[in-house]
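Yeah, one chain of the complex is gone here, protein chain that is, but the others are all in their spots.
Moving on, here comes chain A:
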Amino acid sequence: MGLASVNPSSEGLQLCIFDLRRGQHEGQELDKILFFYPADLPFSTQLSVTGLSEGLITFTRIFSPEAACEVIEAERHSHVFYEPEPDIWMVMVVEKSKEAEAIWRTDALREVLKEVHSLFMMFHGSIRALLDKEPGGGLTRSHLYPFVMDYLRAFRKRSPWDKCCWDIFSGKKLQLPSFHDCLNERRTVQMLTVGREAAIEVQTLVRTLESSAGNTHCFSLILFQDLLVSSTLPPEDTINLFTYAVLRLTPRALSSGVSSWSYLRKGYSSSQVAGGSTFAHSGSVAEQFSGSVAEQFSGSCDTSSGDDRYRVVRPLQNDRWSKGKDGFLITDIWGTEVGDLDLATPTVWLKHTEARMYLCAYQYKSLTVIFLIPVNSILNGEQGVSMEKQKFLENASLKILKVEEKLSKGWGGENAYHVSGYRYLLVDSNRAISRASPAGKVTTLTKESLLALHMLRDEVDLEKGKNKWDHKAHDKDLEMCIRAKNNAWVIARITGGKELYMVLEKANEKLLYASDAVEKFSDRYCNGAFSLD
């Protein structure tokens, strides 16, 4: 239930990444395309999608050179545009289905594109840099393809309330953020609320980590369950690493194959098969490619079989992380060091400092501590990293114990942030933080309420977009309140860069009641940020 499904083979979703600077000449258009999903689509179709997109971009740039088109709403499709790097475009085409399930919010879809790209950047650097490194494009394609595919597969798993029928579609389905997700905000971080004492304890742990590294500038990120506790990274990098951690590193992500998520395991194994088949598929598709492009694609898909042409790391691959004996999380994704049995330590690029960092993740019970060490500060590779890890254990393990204990004591469980009577989403866009009613509680809302909220958010997105161009520095306050068909209040309030969305079902019919409810919520949980002055 509740998930808009797209059958990839039936053109439901198309996702492409292309570079406007490439393939400028007649007959070389295929060279533009860096990624296309589904890969088995005939080239003619692929070219027509990119061609249309390019045409629209060129056209709209005449009027708005800074920001070309964002979205095209056609009769049967929506085209969502995103330009992550100059002249590199990502376009997502979704089918407008007759079934109501397939209702998209373009901003949410764009967030998906942003997320793919940010994560890609974190692991592989910018697309442009890859293209510059190897102008043929093979390197880029061989990185992009498995990465985006892994991401989409991960995407399929991520939705927290998959009660959908995996077995029926057996992994051929992608869940894009639909109206069911309108009480979610992608590209934000969910934080754990901690008391002052625990917060100080956490911060002293952070400083201990920092000081144990000596003079090198290290960063750390601490999560409890799936919630962020502390980060010394700048916001953008925090979001990326947080997203990855929740996807792959937190205890829940690690154990997702086992125990309570067993039904997902089924889904997972089937998706694995599906993945395999996709690759096989793309391999066969590759034959259709002419010359080098095809070769590169097949190379990219077959990393495991030891194709040495491009050693492609696939950080989003599922179930490749596990907890080591010493508490550190280990993975073979980054391969093994040459002439060494030890597994190579993962590395990531930071957007802020543009430095390459070793990623070490340590887990104790529900606490995940990620710390990043600059690659150039460690001279002797893996040996140096394991020395750093040793130092980490010596200095911090006691503190980690203490912090975990403190946080577990204060942890209110899955439904800790549930406010009875309210279904809400709270976004602090200044700090890229969001908090929402627990997923389990959101499912109790009726479809009407969700659809109403979805519409409302679409409306708010529009307002926000307008506002962005009008007054760049000036925050605008906004308040909308809708009485839905099922007599639910659907409310949005924006003030000072903070957004509050809520649904009140079975509510009193007076508008005053709704505004009182918001006021109460604001005073109680938001320090009065949304109270009407």
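Just so it is clear, contacts are C-beta pairs under 8 Å (C-beta built on N, C-alpha and C of every residue); 3 or more make two chains touch, one makes a residue touch a chain; residues count from 1.
As a convention for this text, contacts and distances are computed from a predicted model.
Just by its UniProt name, which of "DNA primase", "Zinc ribbon domain containing 2", "AP-4 complex subunit beta-1" or "Mic1 domain-containing protein" is the chain not shown in this complex?
When "DNA primase", "Zinc ribbon domain containing 2", "AP-4 complex subunit beta-1" or "Mic1 domain-containing protein" are compared with UniProt, the left-out chain turns out to be "Mic1 domain-containing protein".
Which listed residue, A:390, A:430 or A:508, touches the chain dropped from view?
A:430
Looking at A:60, A:395 or A:443, which residue reaches the missing chain?
A:395
One chain isn't shown here. Among A:60, A:97 or A:208, which residue touches it?
Touching the chain that is not displayed is residue A:208.
Given the contact definition stated above, which residue among A:196, A:325, A:409 or A:506 touches the chain not shown here?
Reading the full complex, the residue touching the unseen chain is A:196.
Could you please point out the chain A residues that touch the chain left off the display?
194, 196-197, 199-201, 203-204, 207-208, 210-211, 230-235, 238, 395, 430-431, 474, 477, 496-497, 527-529, 532-533
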